[in-house]
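On to chain A.
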Amino acid sequence: ADKVKIGFVTTITTPAGVIGQDMVDAVNLAVEDIGGKMGGLDVELIIEDDGFKPPIGKQKVDKLVKKDDVDFVAGFIWSHVLLASKKSALDAGKFLISSNAGPSQVAGKQCDKNFFSTSWQNDQTPMAMGEVLNQNGVKSVYVMAPNYAAGKNMIAGVERTFKGEVVGRDLTKWGKDAQLDFSAELAKAKASGAEALWVFYPGKAGGALIKQYEQAGLLGELPLYTVFTVDSIALPKLQAGNLGGVMGSLNTQHWGPDLDNPQNKKFVEGFKKKYGRYPSFYAAQSYDTIFLIKSAVEAVNGNLDDMDGMRAAMEKADFPSTRGKFSYGNNHFPIQNFYLREVVADADGVWTTKIVKTVLENHQDPYAKDCKM
Partner candidate 1 sequence: MSGAFLEVRDLYKNYGGIAATDHVDLDVRESELHAIIGPNGAGKTTLISQLSGEVPPDGGRVRFGGRDITTTPAYKRSLLGLARSFQITSLMLDMTVLENVALAVQAHAGHSFRFWRPARSETGLTGPAMEALAAVDLADRAHDVARAMSHGEHRQLEIAMALATRPKLLLLDEPMAGMGVEESQRMVEILRGLKGEKTMLLIEHDMDAVFTLADRISVLVYGRVIATGTPEEIRNDEAVRQAYLGDEVA
Partner candidate 2 sequence: MLRIEAIETFYGASQVLFGMSLEVGANEVVTLMGRNGMGKTTTVNSIMGIVRPAAGRITFENDEITNAPAHLIARHGLGLVPEGRQVFPNLSVRENLVATAANRFGARDPWTVERVLTMFPELEARITSMANLLSGGEQQMLAIGRALMTNPKLLILDEATEGLAPLIRKEIWHCLERLKVEGQAILVIDKNIDDLKRIADRHYIVEKGKVVWSGTSAELDANAELVQEKLGV
Partner candidate 3 sequence: MLSLFRTGLPAYVMLAALAFLAALPFISEWVDNAFLMDLFLRLMVLAIAAVSLNLILGYGGMVSFGHAAYLVIGAYAVGIPAYYGIYDGFTHIVIAVLGSAIVALLTGAIALRTKGVYFIMITMAFAQMVFFTFVSIEEYGGDDGLVIDQRSEFAGLLDIEDGLTFYYFVLVSLVLALGLVHRIVHSRFGMVISGAKGNERRMQAIGFPTYRYRLVCYVISGALCGYAGALLGNFTYFITPEMGDWVHSGELIFMVVLGGAGSLFGPVLGTAVFVLLEEYLSRFTQYWHFPFGAMLILVVIFTRGGVNGMFRWLGARIGLGAKS
C-alpha cells in the first residue's frame, strides 16, 4: 500500500453534528500537524456520517471496509453506534479505534485484540465524580442521564464509588428525538430532598438542562455535578445565553485544555488558532487517535500488512498524547488520571474549565477483569 487509509465515523448531521465537527476538525488538524504522512505513507482520511443512528453507523462501516478498504476504522461518539458497528469492522480484519465511545461490553466480555480506545470506559469519569461527591460530604444525590448504553454505564459508574444514597434516578428519552425539556424531572429532583444533582447530558441536551436548572430556581438549592455535560461545546452557548449559574460548577474528566504537557499545549493552541475556539475533549481524543495510528504505522515502517506489529506498537501507547503519558490495560482501554474541573472564565473572558485536582490516579476501568484475550 502506498497510503494509510483511515475511515472516521462520527455524527455530522443532526444537532449532535456539533460534536462530530469538533472531532473532524481535530483529526484534520492532526493530519496537518504530522505533515500528512505516517511512516512514509500518505494519509487518506475518509469521514462518514452516522446520523446518530446505529444502523447507519454500521452501514457506513460496511462501506468503509468493503468499498474503500480502509486500514483503520476510527471515530464513534455514541456507545450504541459503536456496538452496532463493531462486528463489521473486526470481522473484516481491520483495526477499530474508538475516539470517544466506551461501552462496558467492549471493555469487558466483548473485548477484541484489534479494538483500541483513545478515550475512557464509560464508568470511569462518573466514578471519579462519585469520589468527589464523597469528598464533598454529599450524603444523597439525584441522578439523571439519557436512556442509552452510555447513560446506564455512567449511572452505574457514579453508584460504584458514591457512598451516600441515590434517592432518585431518571433515564430520559435519547436518540435523534431526545427529550430536551426536563421540567418534570427537575421538579422531581427538587422534591426528592437530595443534597446534590448529578447529571450526564452530552451535546446540546447539556446546555438545555443547565438552563432549565437555573430557570427552575435550583441554583444554590441543589448543587450540580456533571460529567460530559459542561464542556467546550455547551459553554459558548451558555455564555451567549448569559447563564452565569454554571460558573463554578464541577465536573470530572481525564483531560482539560489547561492540562500541562507539550502535546496538549500544541494541540490547544493550534486548534484555537485554526478554528477560533476551545477544543472539546472529543477533539482531544480524536487528535490522539491519529497519533496512536501514526505510532503503529511507524513501528512497522509502513508495512500495513503487519497487523501484529502494529497491534504490539499500539499496546505500548508510545505516542505523545494530549493527556500526557498513559498506558493501555489488557482490554485496550487507557489507564489514566481523572481530574476535577471547575467552570471559570479565562483571561479573555471566555468560559472554560480549569483543573482543580486529581481525583483518581492511573485508574483502570472495572470491566478489564472480564476481558479474556
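We adopt the following convention: a contact is a pair of C-beta atoms (placed from the backbone, for glycine too) under 8 Å apart; a residue touches a chain by one contact, two chains touch by 3 or more; residues count from 1.
The candidate set was assembled so that all candidates are chains of the complex that A comes from, given by their letters.
Since the structure is predicted, the reported quantities are computational estimates derived from the model, not experimental observations.
Between chain A and the candidates 1, 2 or 3, a touch occurs in this complex only for 3. In the complex of the two chains, the chain A residues touching candidate 3 come out as 12-13, 49, 53-55, 58-59, 62-63, 66-67, 79-80, 83-84, 86-88, 147-149, 174-175.
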